[in-house]
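With one protein chain held back, the other chains of the complex are shown just where they sit.
First chain written, first letter: the chains are A and B, and each begins at residue 1.
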Amino acid sequence: MTRRAERTQRIGSRAVQAGFLLVLLVLWYLATNRWGVNRLLLPNPVAVWHQFVDVLRSGEYLPDLRVTLTELAVAFVLAVTSGALAGYFVSRTRYAIRVFEPLFAGIYSIPIILFLPLYVLFFGLGPASKIALGTTIGFFPIVLSTIAGFGGVDRALVTAARSMGASDYQLFRYVLMPAALPVILSGLRLGFTVALLSIIGSETIASLAGLGHHIVELAEGMDMARMFAYIAFVAAIAALLNGAVSLLEARGSRWI
Amino acid sequence: MTTGDAAVRIKGVAHQFGEEGEARYVRALAATSLDVVRGELLCLIGPSGCGKSTLLNVIGGLVTPTRGSVEVAGKAVRGPLPHEIAFVFQESALFPWNTVIENVQLGMLFQGVPKAEHTARAQKSLEAVGLADFAHHYPSQLSGGMRQRAALARALSLETGILLMDEPFGALDEQTRMILGEDLSVLLARAKKTIIFVTHSLGEAVFLADRVAVFSARPGAVKKIIRVDEPHPRRPDFVTSEKFTRLRNELYALLHDEIRKTVSESAP
Partner (left out) sequence: MNAAVQNFLGRHPGVVRLGVVVLILIAWESAARWFIDPLFIAPPSRVVASLGTVLRTPGVPAALRLTFFELAVAFAIAVVIGLTVGLAVGLSPFARRSTMPIILLLYGMPQITILPLFILYFGIGAASKIAFGVTHGIFPIIVTIVAGVQNLEPILLTSARSMGASRWQILRWVIFPHMVPSFFAGMRLAMTGVLLGVLLAELYVSTAGIGHFTTMFTDSFDPTKLFGLIAMLAAMAIMLNETVRRVEIRFSRWR
């Protein structure tokens, strides 16, 4: 494609995106202010904005945010530890990989959120059940990517290192880790994302505290404007967290 | 050679990519004029990037040159001419989801051959290249050499007067190239087509061609045309003859400096 056509396409697509956003906002405003759509269904965008600012300013999100982040942190640490260790030990022999990898992959293919009622029954409505579920769901992408990462190391590199007299530790530190790291990091990122989603999800379904729970409270109180604002807030937090993790993943892969 | 015998006339064709001053600007081909005799096998050989593949694409109507024009069978080339020209590319360009025979038949469908003739023609060309037993295999089940045979069968089944081959054996190992080269020579002696064949291999050029056009380094232009006077089909032991060695050495002498020039230009 010629340079000019290329530039036109680029400007054109940006225009479409901006236009889409604009049309959406305009329709939303008209729907609630001019066309009489029930405020109980769709709140006034201006009201939502005010509520959003208020949420941020009042800091009422803090206790819920603390709960969610704590659950996430604990679940993630547990998932990484168990997943990475299990993955490493399974990856040590081809046979173990053939035995365990399909097992993990098979379990992961079921929506594990199904087991939430069981966790609630066992751990109660508090943070423990959310952490347990988050750990369980986060475990699988991490263990699978650890197996794939270490299992996929070019055997020729291992042979070469051994032939030069590398010890077990040296092999791990200078050959296995660098080779496996990019795959493992992407698995960690995925584990983080699914853990976060499952924690917010379980807070929504069965909880007494946390960001997901707060949205449900607002829904039950029919406080539509504030609920919309809170949803935007939580989505923003999630985007921030995921973005930070993606950055760490890229950074981590680069120093190799 | 009388002018009436020219199957393809290349008139002052030059091509560049991008505009001067742009990052991607490159003068691929300098003004080239050449007549290809009907029924001959003309080889285009030259250092990497000298524009021989570009010239092939121009002849086939896949690229419009920035200057000059090509005439095929008296008509100016303005786009693909599926009834006159068939291609064989380096990557076999077989559709991986179709079997070998389906690939051949699909070519005929595109060209517009009546459906009733598809099977018979496909069988015939597969037999000609020695793939009759593999008609219902998928490309992924075949070796590189067999895939190129299949691509050749597809091109042959289109029954065009002209065949353009862009380094068709480039991705294959030495021994497969040798066998395919010999088989190609036998096949073409029977088929009586005009063939323009791009290659990197000196030996392949001398073995297969009636004439070899040697290109200079980029932007490429025809430096010299060498004639190989040897009847088709070429006997396999032609390769060991004194004439072969002499011609090959001549090509080497012409090309060596051009290749050096190309490599030194691309060195950082």
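Criterion: contacts are C-beta pairs under 8 Å (C-beta built on N, C-alpha and C of every residue); 3 or more make two chains touch, one makes a residue touch a chain.
The structure presented is a predicted model; accordingly, all values stated were derived computationally and were not measured.
Asker: If I consider the whole complex, including the chain that's not displayed, which of A:47, A:177 or A:231 touches that chain?
Answerer: For the chain that is not drawn, the touching residue is A:231.
Asker: Considering the whole complex, which of B:68, B:82 or B:170 touches the chain not shown?
Answerer: B:82
Asker: For chain A, enumerate the residues touching the unshown chain of the complex.
Answerer: 9-10, 12-17, 20, 41, 95, 98-100, 102-103, 109-111, 113-118, 120-122, 196-197, 200-201, 204-206, 212, 215-216, 218-219, 227, 231, 234-235, 238-239, 242
Asker: Can you list where chain B touches the absent chain?
Answerer: So the residues of chain B touching the missing chain come out as 60-62, 80, 82-83, 85-87, 89, 91, 93, 95-98, 106-107, 109-112, 138, 140, 158.
Definition applied: only the chains that are shown with their structure count from here on.
Asker: At what distance in angstrom does the C-alpha mean of chain B lie from that of chain A?
Answerer: Taking the mean C-alpha position of each chain, the two centres sit 53 Å apart.
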